[in-house]
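Just passing along the structure, written as structure tokens.
For subunit A:
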Amino acid sequence: MIRELTLTLAAILVAGAAQAADVMRMAVTTSFHNSGLAEKLLPEIAADLDLEVQLLVVGTGQALKLGRQGDVDAILVHARAAEEKFLAEGFGTHRREIMYNDFVVIGPKADPAGVSGAKTAAEALTMIAGAKADFVSRGDDSGTHKKELSLWKTAGQDAGSFGDWYKAVGAGMGASLNAACGMNGYIVSDRASWLNFGNKGDLALLFAGDPVLFNQYAFIPVNPSVHAHAKNDLAMKLEGWLTSPKAAQIINDYKINGEGLFVFNAK
Partner candidate 1 sequence: MVNTLFPLTVTGATARRSGRDLIGPIDLHLSGAPCTMVIGPNGSGKTTLLRLLSGAARLGAGQINWASDADYLRAAQAFVFQRPVMLRRTVLQNLCYPLQLRGVSRVQARRRAEEWAAKVGLTDLLDRPAPALSGGEQQKLALARALITNPKVLFLDEPCAALDGRAMREVEAILQAAKTAGTRLIMSTHDMGQARRLADEVLFLLHGKLHEHTPAAEFFAAPQTPQAAAFLNGDIVE
Partner candidate 2 sequence: MDDLWHGLAQAFWLVVRFDPALVEIAARSLQVTLSALFFACLIAMPLAAFLAVRRFRYRRTVIAVLNALMGLPPVVVGLIVYVFLSRAGPFGVLGLLFTPTAMIIAQVIIIVPLIASIAHQSLRELWHHYHDLLISMNVTQFQKVTTLLWDARRALLTAALAGFGRAIGEVGAIMIVGGNIDHATRVLTTAIALETGKGEFAFALALGFILIALAILVNLSIHWVGKTEREGQW
């Protein structure tokens, strides 16, 4: 019986080792993955380049960490300041802008703070703070979290001094949306995650459109002179594809419930 068990195990182990032609790893943010765009792009990449791109779906902070450690070959994130620091420290070769989507303010349909009447994002947040309405923050040092903090700053508010109504949950976009839904509070989300979110409950999109809410995604290959094993050639191939007219069409045409999510802007 033990022999049979061992054989079965060996068979299972061997079966797990099957692989594709070229494989590279890219760390992407949760918000990008939640948009569902990856499921459109990856099969095309596999078909055109014979390249399997393995996605590590993590927060921006962890994505940058994985790049620093050389555990991925490229990163696709949206946190400009952090990206530039990453480049300045020499961990990436360069930064290539690919596309942008935008952030939106989500909140209870009843909108107790009256956010839907705001003219700017800063005004919307000021209203929430004024009403001390429940607000869920990612609180996980992600790109979205950083964006939210910068918006508070623009609004002249200090997020560190908020009271009980400001809830930093320390979780990914989806989990944070779940939390917001649970307490029927306000939250800043990227549009893609919101549209794809399955548990909307009593929440609705209340504010969008301020250019300050635009969310630029950039592609950064990991520097092979720091991490020699980083597959820079594959990363460059991928970058070529991501900035191609074909990618532009797929990205611009991607819609959820009839709404476009991303705007291709690679130069």
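Selection rule, in plain terms: all candidates are chains of the complex that A comes from, given by their letters.
The working rule: a contact is a pair of C-beta atoms (placed from the backbone, for glycine too) under 8 Å apart; a residue touches a chain by one contact, two chains touch by 3 or more; residues count from 1.
For clarity, every value in this text was computed on a predicted model and none was experimentally measured.
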Subject >> Touch assignment for subunit A within the complex, options 1 or 2 >> reply: 2
Original post:
candidate 2 touches which residues of subunit A in the complex?
Top reply: 1, 5-6, 9, 12-13, 15-16, 25, 30, 34, 52, 54-58, 68-71, 172-175, 177-178, 181, 196-200, 227, 229
